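The other protein chains are all here in position, but one chain of the complex has been omitted.
In order of appearance the chains are A and B, and numbering begins at 1 in each one.
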Amino acid sequence: MSLRKSLAPVAAFALIGIALTGCGAAADASTAIANEATITLYTSEPQEKIDAVVSAFNVDHPEITVEVFRAGTGDLTARIESERVSGDVQADILLAADAGTFERYKTDDLLLAYSPADVESLDQDVVDPDGFYVGTRIIPTVIAYNTNLVTAPPTSWQDLTDASYAGTITMPNPDVSGAAAYNAAVWSDSAELGDTWLQELAANQPIIAESNGPVSQAVASGTSSVGIVVDYLARELKSAGSPIDLVYPSEGVPYVSQPVGIFASTDEQAASEAFVDFLVSEAGQTLAVSQSYLPVRSDVGTPDGAPSMDDITIITPDLTVISEIQAAAVARFNELFQ
Amino acid sequence: MSSSSKLLHQGPVEIDRARRAARPSRGVRVDGVDAVRVALWCVVTAVILLPLGALLVLAFSQNRLPLLLTGDVAQAGLNSVVSASVSALFAVVIGTAIALLLDRSDLPGRRVLRLFALSPLLVPPFVGAIAWIGIIGPAAPVNALWTHWFGSPLWNIYGGDGVVFLLTVHSYPVAYIIIAAALRRVPSDLEQAARIGGASAGRAVRHITVPLLRPAFLSAFTLIAVSNLADFGIPAIIGLPERYVTLSTLVYRYIQSGTVADPLQVVATVGAILMLGAVVAMIVDVLAARSNWELDASASPTQLLQLGRWRVATTAITWGGLLALTVLPLLALVSQALLPAPGIPLTWQNLTLDNLKRATTSPSALAGAGNSVMLSVFAGVICTVLGLAIGTLVTRTRARSNGMLRAVAMLPQALPGLVIAVSWLIIAPRIGLFNTPWLILCAYVMAFIALVVQSVSAPLRSTPLAAEEAARASGASRLRALLDISWRMAIPAAIAGGTLVVLTAVRELTISVLLLAPGAQTLGVTIFNLQQAGSYNAASALSLVVTVLGLAGLGLTARQSRR
Partner (left out) sequence: MSSVDLHSVGLTYPNGTVGLDSVDLRIADGEFVALVGPSGSGKTTLLRTIAGFLAPTTGLIRIGDSVVADAVTNVPPERRQLGMVFQQHAVWPHWNVGRNIEYPLKLAKVPRAERQDRVAAVMKLVGLEGFAARNPTTLSGGQRQRVALARALVGDPQVLLLDEALSALDEPLRDALRLELQSLTRSIGLTVVHVTHDRDEALALADRVVVLDQGRIQQIASPPELVSHPASALVARFMADATLFEGTIKSAGFQASGHPCAVGYDVLDTRSGAGKAGTLAVLPEDVRLHADVDGAAVVTSSLFGRSGNDVIVNWAGVPVRCRVTGRRPLVGERMTVTIGRALFYPSGSLAVREPAPG
């Protein structure tokens, strides 16, 4: 009797073992048919936008199926992290975040070196000199304001330190938003702004919202009169009819470039390269412009209502420096603002 | 058979076994019930013990405790414990008041009010959060008006108080259900004996009924506190904007933003600690159940509490409160869903159906709804079958492993969804389920099987074992008697439990947000993503659809049960 009882767990493990083996075999059995390919894309693009990108890509490449996995940048990096702990990264392509994230993956040898076709016509600031990733959109952080509440909008970052803005500013949390973390590093690195400006801004006690989306909402709904937020969100709300407008501050705007890179573990290198090519191609960038993004090439214009690229002062710091100081800058930011 | 003399002293079951083993014909005979027991152990090992084991192994592979004692984790832990216990306390108080008013008093319209009172149960907590932001968020009408009249907003829902408020709103129905069931079991003649002894109606309730409900209070409190400790949607949507971080949002942030090194391991450690807490809560619950009184069936008809001169005021407050809890969020969702973008005034010409149209036709929303329905129905079916088998086995047979089997099956109910999700995330690549919706299904089965086991055990425990003994006397084998009698008797309860699983899973967020895979985005995740991305109007539109469907479901169920 006791033998039979002790057999139960053994039998259980045996069964699980069989089940696991079966599953493993099933996973290996998937074979690729020539030319046809399925690639998995991890991206933080909004769902509607990436759906449009994929269908445009499929016009030229109907043989490639793109399985989109959309999530926040943080979700994606966590996912990649957990995949690394327990095996290979499951994605072929990552289209998300800021250059810093890609720098880290590059250092960890997770990425495949690939320079897209036509790379020379791109804004060289967003191209990784080592050729592991390339930016796909210019996403600057700007000042947005509620047009019902603000008649004389601020025109520079410095303006925001004016005491009249006390308690009226909302900005995203750098712990959550990749762009905000990057911005914190850029601001503290800037000779013009630097720690002094951050301290002065903190004295106005800005409200720290979770991410860029809620910041744009707070400004549009009038909860907050001024917001520090990525430009395309404010532009979209403006065109939807919200009382919101945006200013590109005179000192220049920090930006993230939503880079794309191919994971070294990919089984579908050719198909992945085709997708990356499309993203930065003229067609891909024209689509990005129609989606309110500032493009990474100069031959496709700018979105409706956006200034031309030449009119915007862009802050282009040394990425290696930014990568190094980012953690400290975020910590300093949290110390000042939270 | 050398041990048979020892076995003889171990009670009737052992004698039964010894006798069977003593049969000369076939050596060791494995009876069908034993086979079922082994099979069930295999399943719970695979679905519950394996992932939790992986979590513990990862948690203890490196000492992460020092990190957990840093300010952030300690603060989040404190926030979690405070918000969960305060909201559970409020929920129990409100649930008791509603149970007494709706089940024991002469309040007019009790039947309709009961539906209103239960309605928050059908609205996913994160949808409730979205809706309440539209009522009393900083830019919502109430505060806008208040600011207009008095110069400053009335109350900002964001922050710890808002989290407690919303957790309470979404958990008092559970308290009401538990307490109302206990209330029905309190014989009304106990109260009447007090009346005859000189106690007023109110005193009889206070002195007799309420003390007798104490075990129900405790079990409602622990159940709600543990589940609120695990809630993600409300603290994420309501707490984070004011920097009110709870354990679940902190853990999510650790995974999401990688603010700590090796987040999975840190989360696993937090999870291991929460598991300890859950086990403690389970023990408390078991002890509370043990100290419960045996109450006789009542011989007297229930005497409704006469509200007397308080009737008008109580009616107004109850109706007003419950209508506000049900109708206001709906109105808020409607108004947000019909406006094209934030900051646009609510006027007739500004209203548009675009958000609703997009919410109901966008590929991601449709896929989300499809995934949620598919996953929850599968989870419901699997949980029904497994829960029925486990519940029947542990209540209707005698074996030393029964208590263990039941405890294992019940354990995940006490675990925060985040812990369950992380466990499956850890083992997913090893079992080949990574990047598939089936991972979410596994986690759902693990998380919700307890619902069915519980609903099956309760009615079975109150049926005398003679029911099976009669079947065995009629010639049925042990397994046959179990299948034909207990199993059959428990099927309605199992289906009720399975329905509960479907209803819970279809609106689930915490697990699916972490186990998200290509093609496995659930409805909850779709809405949460919209909200997080700042598309409040689209999130409201989709929430509205979900809420209306949920309320319609409640209405249908109510009509069905009235028939």
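Just so we're on the same page, a residue touches a chain if its C-beta (ideal position, glycine included) is under 8 Å from a C-beta of that chain, and two chains touch if they have at least 3 such contacts.
Since we're looking at a predicted model, the values are computed, not measured.
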Displayed chains contacted by the hidden chain, counting the whole assembly: B
Option touching the unshown chain, where B:Ser200, B:Asn350 or B:Ser474 are the choices: B:Ser200
Touching the absent chain in the whole complex: find that residue among B:Leu50, B:Ile208 or B:Val419. B:Ile208
Taking the full complex into account, find the residue in B:Ala39, B:Leu115, B:Ile177 or B:Leu190 that is in contact with the omitted chain. B:Leu190
Chain B, residues in touch with the chain not shown (by the definition above): 187, 189-190, 192-201, 203-204, 207-208, 211-212, 214, 293-300, 303
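The working rule: only the chains that are shown with their structure count from here on.
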Between chain A and chain B, what is the separation of their C-alpha centroids in Å? 35
Under the stated contact criterion, what part of chain B meets chain A in this complex? 7, 17, 21, 28, 30, 34, 37-38, 41-42, 45-46, 50, 137-139, 240-241, 243, 253, 255-259, 262-264, 340-344, 350, 362-364, 401, 425-435, 513, 516-519, 521, 529, 532-536
Touching residues of chain A toward chain B in the complex: what are they? 1, 4-5, 7-9, 11-13, 15-16, 19-20, 23-24, 26-27, 40, 46-48, 51, 67-72, 74-75, 77-78, 81-83, 85-88, 90, 146, 148, 175-176, 208-218, 220-223, 233, 237, 240-244, 338
